[in-house]
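Everything below concerns the one structure shown next.
Only one protein chain is missing from this complex, and each of the others stays in its spot.
After this line comes subunit A, so read on.
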Amino acid sequence: MFEFILKISLIGISISILGLIYRVIKGPSVPDRVVALDAIGINLISMVAIVSILLNTHAFFEVILLIGILSFIGTVAFSKYLQKGVILERERDL
């Protein structure tokens, strides 16, 4: 019964990832795509968590934190590129 509920939530997350992929492909502007990719990362985190419950292991818990950090850094880099045109500035004009 518990496994059945977990599988149903996996299917739900997969459907939400499919909706986000639609937004990544169709999205009229670049910020739409960036936000959709960030949300795909969050969905992947919950997917890894549920799969590690299904497999009855705690070997993937580092992956959860890792995806969170990487998706944050990636989104920040993309937003900075969209706002300023450069990702790494040489010197800020204060």
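Methods note: a residue touches a chain if its C-beta (ideal position, glycine included) is under 8 Å from a C-beta of that chain, and two chains touch if they have at least 3 such contacts; residues count from 1.
Please note the rule applied: contacts and distances are computed from a predicted model.
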Name per UniProt, for the chain absent here [options: "Na(+)/H(+) antiporter subunit B", "Sulfurtransferase TusE", "Electron transfer flavoprotein subunit alpha/FixB family protein" or "Light-independent protochlorophyllide reductase subunit N"]: "Na(+)/H(+) antiporter subunit B"
Given A:M1, A:L18 or A:A59, the one touching the chain that is not displayed: A:A59
Subunit A residues touching the omitted chain (full complex): 59-60, 62, 65-66, 69-70, 72-73, 76-77, 80, 83-84, 87-93
